[in-house]
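First the structure, in the form of C-alpha cells, and then the observations on it.
All protein chains but one are shown in place.
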Amino acid sequence: MAVAGLVIVALMVLTAALAPLLAPHDPNQIFGSFEAAPSGEHLLGTDAVGRDVLSRLIYGSRVSMSVGVGAVAVYVLIGVLLGLLAGYYGRWVDLVIMRITDVFMSFPYFMVILIMVSILGPSLLTIIAVIGALAWPMVARLVRGSVLSIKQTDYVQAGVALGYRTPRILFRHILPNTLSPIIVNATFGVAQAIILESGLSFLGMGVRPPAASWGNMLSEAQSITVLSSQPWIWIPPGLMILLAVLSINFVGDGLRDSLESRSYK
Amino acid sequence: MGSYLIRRLLIGIPVLIGVTLINFLIINLAPGSPADLYLTPTSTSADVARVEAELGLDQPIFVQYFHWLTRLFHGDLGVSFQNRAPVTELIGERLGPTLLLMGTSLVIAYLVAIPIGILAARKKNSATDYSVVGASFLGISVPHFFLGLVLIYVFALELGWLPTGNMITLGRGGGFADRVNHLILPVAVLATATAANMTRYVRSSMIDAFGQDYIRTAKAKGLGRSVITSKHALRNALIPVVTVIGVDLSALIGGAIVTEQIFQWPGIGLLTIQSIGARDYAVLMGINLIAAIAVFGANLLTDIAYAVVDPRVTYA
C-alpha cells in the first residue's frame, strides 16, 4: 500500500512539475463552449466560464503540492527548534515554550486559520504562512519528548564530556535521533495541509480564481445545477484530493511501520 | 493525584490568559475598529477621536486588553458589526444546532469505531482487518466537503430520499422525523472522519493490549475470548482512546464549519462563514474564544481522565 502510495505521490509531483507540458490547454483560456460535457477536445469538459477542466486539474496539483510541502516545512522548522530548546534547556525555557504550545493547541485549528486568512487576505502564500505558524505544537511536543529521553543517553553525555558546543550536540547528536517520528508526523501533515487548503479554497478563503486549485474547482458544486447535472466539473477535483491525501497517508503509515520497527531492533 | 489535579489546573491559568491575549491581539490586528459602529462616512476626524476616547481605544493596548477581559468576565463579547446584536446572543442562537450536530456525530462515531476497532484487532491481518484499515484510511483522507457533496448528489438529488440541507423543511417541517431526516447526512459527513480516526486508535491499542503478558496470562488461565476482550484488553486499550477525544474536538469544530456550510445547517459554523463574508470580526473572535475555551477544557479533562483511567501514571 505504501509503495502504491509512493508511486502515486511521485506521479503527482511529476504532474505538478511538468504541468505546462502535460496540460492540453492553458488553464485560464476561455473557450466558447462553457459547461460543456467531456468530449475529444475537452476530455473532462469545460467549467462554468468555459475553461478546460483537465488543464485546470493538472495545474491545481501545483497548488496542493506547494501548500503541502511549504506549510509542513515551515511548521516542522518552528516545531523542531522550539522542541529542541524546550527539551534541552529544560527549566523555565521548557515551561514557557510548553505553555505557549498549550495555548496554540487550545485554538480550534481550522477556525483560526480561516480568520487569519480572512484578515491577511487569501492567497497561496498566506495559506502556507498561516498553516505553518499554527500547526507546529504537535511537532514541538514530539521533539521535546524525544530530546528529554535522548539527552539522558550516554552518547549525549559523552558529547558534553568531549567539550562539544551546544549547537553541535543539539543538531548533530540529538536532532538526527529524533527524526523518525518527525518524518512520520510531517508526512501526515502534508496530507492534512492539502485537505486544509482545499477546504479553504472551497470556502472561497484560499486560492482565488482564476488560479486553479482543486478546492476552488469544487466550490462550483455548491450550485445545485452543477452538482446534479455537471458531475465532470466537481467529481474529478474531489477524487484528486482524495487520491492525493490517501496516497500520502499510506506513505506515512508505511514510514511509521518501517521506522518504528527499526527503532525496536 | 489530588496535588496533580491542582497543579494541572494551575498550569491552565497562564494558558487561558494566553488564549484570551492572542484572541485579543487578533481582534486588534483585524481591519476595522469598534469605533466604526458609531461613525458614519460623514464623521469628521474629531468625531472619530471622540468616539475612540469614549470606547477607551486611545489607551495603551494592555489597558484595553484589561478592559476587554473585564467585559468578558461579565459575559460581554461585544456587538456584531453586521446586525448590531450582542455577540453572545448571536452565538447563543446558533449553539444548539451545532451541539446537536457535533454531539450526535461524536456518539455515532464512537458507537461505530469501538466495536469495529475491536473486531479488526481480534482478527488482525485477516480480510476483515484489511477492509477496516482500508476503510478507515479512506475515512480520514476524504475531505468533508467532497464527501458532503457526494452524499447530497446520491441521497438527495439522485435518490431523493433525504433533504439537501437545512435543519427543518421550511414552511411545513419541524416534526421529529423531519429533524432526523435533516440530521442524517451532516452527521454522516462529520462522523466519518472521527470514526475513521478512532477506529485506527482502538484497533492499534487493542492489538498492543492483546500482545501484553497479562493477556497471555489470562489466556493461559483459560478465560474466554470475550472475557479477555472486555475485562482485560478493553480497559487498557481505552486509555489512549480517551486522550484522542480531546485532540479530536479541534478537528470536529473544523469539520463542523465546512459541514454546516454545505448543508446550510444553522449553527456556529455557518455563522462563522457568514461573519467572514461580512468581515464581522467581533462575532468571529467571540466564536473563536468560546471554541478555544471548549478545546482547552477538553484537553484539561482529557489529561485528568487519563490520570484517572490509568493507575500506572503517577504524578509526583
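Think of it as A and B in the order they're written, each chain with its own count starting at 1.
Note that in this section contacts are C-beta pairs under 8 Å (C-beta built on N, C-alpha and C of every residue); 3 or more make two chains touch, one makes a residue touch a chain.
Convention: contacts and distances are computed from a predicted model.
The unshown chain of the complex is recorded in UniProt as "Dipeptide ABC transporter ATP-binding protein", chosen from "Dipeptide ABC transporter ATP-binding protein", "NADH-quinone oxidoreductase subunit F", "ABC-type Fe3+/spermidine/putrescine transport system ATPase subunit" or "Cytochrome BD ubiquinol oxidase subunit I". From the set A:144, A:173 or A:256, the residue in touch with the chain omitted from the display is A:173, counting the whole complex. Within subunit A, the residues in touch with the undisplayed chain are 153-155, 157-158, 160-165, 168, 172-173, 176-177, 265.
One rule holds for everything that comes next: only the chains that are shown with their structure count from here on.
As a whole-number value, the distance joining the C-alpha centres of subunit A and subunit B reads 21 Å. Residue ranges of subunit A in contact with subunit B, taken from their complex: 99-100, 102-103, 105-112, 114-116, 118-119, 191, 195, 198-199, 202-203, 205, 218, 221-222, 224, 227-228, 231, 234, 238, 241-242, 245-246, 249-250, 253.
Subunit B contributes residues 11, 14-15, 18-19, 22, 26, 29-31, 137-138, 140-146, 149-150, 152-153, 157-158, 164, 249-251, 253-255, 257-258, 261-262, 272-273, 276, 279, 281, 284-285, 287-288, 291-296, 299 to its touches with subunit A in the complex.
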